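Removed: one protein chain of the complex. Kept in place: all other protein chains.
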Amino acid sequence: MMNTILFILLLPVAGVLVNLLFGWRRGEKFAGRVAAGVMALAFAASIAGFFQLLGLPAEERLIRSDLFEWIAVGDFRVNAAFMLDPLSSVMTLIITGVGALIHVYSIGYMHGDRGAVRYFIYLNLFVFFMLTLVLGSNFLVLFVGWEGVGLCSYLLIGFWFERPAASEAGKKAFIVNRIGDLCFLIAMFMLIGIFGTLDFGEILQAAPAKLVAGGGAVTVICLLLFAGAAGKSAQIPLFVWLPDAMEGPTPVSALIHAATMVTAGVYLMARAYFLFDLSPIAMNVVAVVGAATLLVAASIAMVQTDIKRVLAYSTVSQLGYMVMAIGVGAYSAAIFHLLTHSFFKALLFMGAGSVIHALDGEQDMNRMGGLSAALPSTSATCAIAAFAIAGVFPLAGFFSKDAILFAAMTSNRGGIGFWLAGAVGALMTAFYIFRMLFKTFYGRCNLSIEQQNRLHESPGVMTRPLKVLAVLSFAGGWVGIPIFAGANLLDGFLAPVFGGGGEAHHEVIFELMMMAVSFAIAVLGIYMAYNVFVLSSRGASAYAERWPGFYRLVFNKYYIDEAYDFLIIQPIRRLSVRLWKDFDDGLVDATVNGAGGFVRLIGSAARQLQTGYVKSYAVMMLAGALVVAFYLTAGAK
Amino acid sequence: MSELPLITLMVFLPLIGGLLLIFVGDADEAGRARVRAISMAFALLTLAVSAAVYAGFRENFAGMQFVERAEWIPRFGISYYVGLDGISLPLILLTTILTPIVLLYSWGEVEKRVRLFQMALLFLETGMLGVFVSLDFFLFYVFWEGMLIPMYLIIGVWGGPRRIYAAVKFFLYTMAGSVLMLVAILWLYFETGAETFDILVHLDKPVHYALQGWLFAAFALSFAIKVPIFPFHTWLPDAHVEAPTAGSVILAGVMLKMGTYGLMRLAMPLFPTAARDFAPLFMTLAVIGIVYGALVAMVQDDIKKLVAYSSVSHLGFVVLGLFSFNLLGASGGVLQMVNHGISTGALFLIVGMIYSRRHTRLISDFGGIARVMPVFAVFFVITSFSSIGLPGLNGFVGEFTILAGAFDRSPFFAVVAASGVVLAAVYMLWMLQRVLFGGDPSPANLGLRDLGVREWCVLAPLIALMFGLGLYPKPILNKIEPSAKAWVEQVNRRVLHVKPPPEPRLARAPAPVFVEARSLKAVRP
Amino acid sequence: MAGLFLFYLMAVVTVAGAVGVVSLPNPLYSVLSLIAAFLGLAGLYLTLNAEFIAVVQVVIYAGAIMVLFLFVVMLLDLRREERIPLRLPVQKFTGALIGVGLFAVIMKVIFSGSLLTGAKGAFPAERVSEIGNTQVLGKILLTDYLLPFQAMGVLLFVGVIGAVVLARRRAD
Partner (left out) sequence: MAPLEHYLIVSALLFAIGVVGVVVRRNAIVVVMSIELMLNAGNLAFVSFGRFLNSMDGQLIVFFVMGVAAAEAAIGLAILILIYRNRESTDVDSLNLLKL
């Protein structure tokens, strides 16, 4: 049997190598085709892997592949080991599928950029690390992928490194992520201390025996893991890097900062669900943070004017949904939302990219408007995505969001508060996304004449992936239709991973009621956006005038960046300068040099004895002889 | 195993090469080329011999291998006694690999007193290898001190504007430490009454507890200065900034490891109880060093100084690993010594390359040069990430095992140390951003040449090692492991708490009137 | 009894000469009193049955070497020390202190134990007198101590050359 896992993993590597060796000379077209080609093949391999899994009995759906012993010290052994189970299979399909589409799209988007070859190398490398992340069968291999995607994210955000903002944003992303990674690392050390291994399977087996449910150790581990996840998945308080990450090329935002990498945190927690299950406190924290994040980010998204930043905060908010789902124990709902989100958010980003491409880099929505005529495919697909994310029946987002809201309400870890947060978030989601849609594609055109003349729909290589994703955004949610027994395919597929899953069944009427409510919320949000941005001529400024303080607060993202700068970054920098100039040079080194100076002082004092006069030397010599004589004869009687 | 005296060959080949250079003139260009070629040939030969040692190394064996022994000064129990184990082998390989790389780098960079320079480097290699293989205190000390002289010359002759200050500081500081060690060695010699300088003999029977503290302090202080452990680090930035690139590479790559190696080989196993008593202090200092070095590195405006302070931080990890007293920490420590040698060595080479083009190392003089020097940028980024400890590159494996070991011993220290991982990313990436990225290159930087073939060849092996050790560290780790395991047992031994009762001595004859006794001590006990 | 008398006489002469050397302000007188001291020493050697050494003391020391000193003193015309203050203010006191201290130490050693604990040699005074002091000395000197003897010859030779080279007036 061909090793499917290896195949999936190594295809992107092959792409990287081919482009490294030949890409520079053969040019961007070649590089783009190679990159997209290997992605298509990897997708095919992922599908093959998926069917391989399906071919196995439900409880044995796990394919392992141990490559080699990576770190082996004493009893502590970590293998470069990979595994394909339903959870990683779903992730793999998303990564390679959506990834392939984005690669194709990139061929058009990056056309003419002088760094295009480099871009495709980075992109393939990213996919490799992302696959490592989801396929790794222990925490450490996962961590390799985890850091690797961070690296690629760093490189791709700072892809246009001549822009100071871009390289700054890349650095910020990496460093903020590192703070999360630190917690992840510590969690791993604790796991090593308790289990002596980092293998998922072994820890799963041993966890109930070695950990006290609700005990301190498991709570700390889970909170640390969550902190790591919060870095990657941009949760409070570590979400500040994601909006800045929009400095990267737009397809990168679609792939890394919407569809795949940012969901790694959610994946990590789903992967370690057996630990979270043991810690109600940690779960509660996760849920609260997720809920808070989804509200805060959604509120910021409502007032941003940069099209990509709206989407970025939207992503943060949607990630908040997933995290909250994890927090209430609805793992498969989280993965479900992860799946649908990757469709519609990638689509939205790529649509935005198409707009930006058409407008030669313009990103301010206030200078757009009425583009639907010029960009028919883009606007149509974006509209579908908007409906999907707003949660309109029967599009993808409806089902996944509904699953989360339902779980938030009914799960024994949930509660009305979480449901309320989710519902308010859903309202805001519908509002901001349609605000974006209306401001961009409809209404009055605010473009300059010059821009209008150059306006053009993107080439087919870019619009075709949009269309595919539009279909997926429309129908992607049907894999998780609730109510009817057996219709929730995804839940069933993931059930073996999450230990049987199967939430308590409720009255069908209750479920339907819930669905109706969430549908109503979505429609309400859309209506509000329509009311404000299409019907009213004054747009949002009316609200801004009514609550100026609050508006400014939200518009400036609650001043979180400024607060971090003032409270953390500047003090550390000042401290460092003080340490260097005052402590290191002023105290430590001065002490060292002072010691040297002291010796010199003694030396110059002793030098006074060396008068240079022969006589004084003679006197001293004789005196010395006398002392020695006294000493030697002291023992005699 | 072959019967060739491989270690002796390896240690003294560079010395022979250096001595040969005396007979080669360096007055003209051809002569200089000859000098360089000869020294390169000898460095490569040494590398080949060390490769043979590596190939012939017995795995799953904790003791000393390739042992050679010859009487030297039998009167005092001094012998020429060399050998290596899994702890010294990686460092030996690091030395033999870095030396030819440094020679190659200097090929086109050093034009002043070429012959003396090459000789100094070769002598230095002999000194360093000698330290790593010595199994006799006396021999160890001879190499240990001998090593200082070529380094002193390298800094003092080919260094920057404040080279004399830096060289003297370096020399005096390390010398001050090693004198203490000498005293401790002699004390040990007389105390045990073993009448031998054989390190292994002394390792087998640790001195009683009452004495351990002082002797350990003397040894450890000497090594702490060399490492350098905070707060003995201030000679390092000065030495690095003033040293020529080759000097910095060797200094950071190998010589700093002398300190940690010394701690590991001598100070800790010789005085295990004292080492355990001192462990909290050393762990505290190590952790302070990690955080402090990183913080200070962050605000440096000179790239080289930044890298120098990052060394303080990185070596803090090694010390932390050693003082964890467990297998993970020890193996990680050894591995990290090698890793740091590779990545920091490469960083210094990179800084040297850019310095020789622009004659400045101020970060603010650069910016956006990734555009004009793309290949350079790639190497720089990879090396920086290796230094940051990105998984898949070498730094990670060492740091991870060290921290895992330290966590086992003391979670608090491990957590604080791990924050150094974040800070490393901060200072490295910030530096990268300001040097390579962020804006268009200024006019002065527009004309910069990208790396030439020679520079490519200098960096490529190091980059390959970074990937190799990051992805598959096993070939080194499984050589370290048995020795590290034995070491861990050694440092966890218990020793006699008090001095054993003295053997009855011969009653002394009534003191003669005149000086008949040999030493003052005998006259006045 | 006569030997004892001779000893005290010669001891007094010697010590008086020595005191003269140190105390007389004129170097010329110092030289002369040193000669006196040396003659006294020769006498002491005689009381110790060291006839050869006594003769050498008179001929070489009191004769040749002291004449050399005398020459130099005359040559340089060193009449008296200039009466400038001493560099070290307590010099005289220090000198006396050291001198007395040394003397005290030696006295202490002399009177603190038996002096002759070593093994007796093969040349009692009677036997030496029988054979002849000079003969015995010469025999030992030219057999057991041949190498030092020759070395001393070389030393004197070098000394002569050195003195010539040093004292020669440079041509320039």
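Lettered A, B and C in written order, each chain numbered from 1.
Here is the rule we use: a residue touches a chain if its C-beta (ideal position, glycine included) is under 8 Å from a C-beta of that chain, and two chains touch if they have at least 3 such contacts.
Worth saying up front: this structure is predicted, and the values here are computed from it rather than measured.
Of the chains on view, those touched by the hidden chain across the whole complex are A, C. Residues touching the missing chain, restricted to chain C, are 3-4, 7-8, 11, 14-15, 18-19, 21-22, 27, 30-31, 34, 37-38, 41, 44-45, 47-50, 52-53, 56-57, 60-61, 64-65, 68-69, 72-73, 75-76, 78, 81-82, 84, 86-87, 91-92, 94-96, 98-100, 102-103, 106-107, 110-111, 115-116, 118-125, 128, 136-137, 140-141, 145, 148, 152, 155-156, 158-160, 162-164, 166-167 (touch as defined at the top). Contact between chain A and the unshown chain involves residues 610-615, 617-619, 622.
As a working rule, only the chains that are shown with their structure count from here on.
Among the other chains, C has the CA centre that is most remote from the centre of chain A.
By number of C-beta pairs in contact, the leading pair of chains is A-B. Here the chain at the heart of the shown protein, by mean C-alpha position, is B. For the pair chain A and chain C, the distance between mean C-alpha positions equals 100 Å. Our note on geometry: chain B versus chain C, Cα centroid distance of 63 Å, whole angstroms. Residue positions 513-514 of chain B are each in touch with at least two other chains.
Those residues of chain C in touch with two or more other chains are numbered 109, 112-113. If you check the complex, the residues on chain B that touch chain A are 169, 172-173, 231, 233-235, 292, 295-296, 298-300, 327-328, 331-332, 368, 370-371, 381, 385, 390-392, 396-397, 400-401, 403-404, 407-408, 411, 414-415, 418-419, 421-422, 425-426, 429-430, 432-433, 436-440, 471-474, 477-478, 481, 484-485, 511, 513-515, 520, 523-524.
Chain C meets chain A in the complex at residues 87-88, 91, 94-95, 98, 101-102, 105, 108-109, 112-113.
Touching chain C in their complex are the following residues of chain A: 613, 615-616, 619, 622-623, 625-626, 629-630, 633, 636-637.
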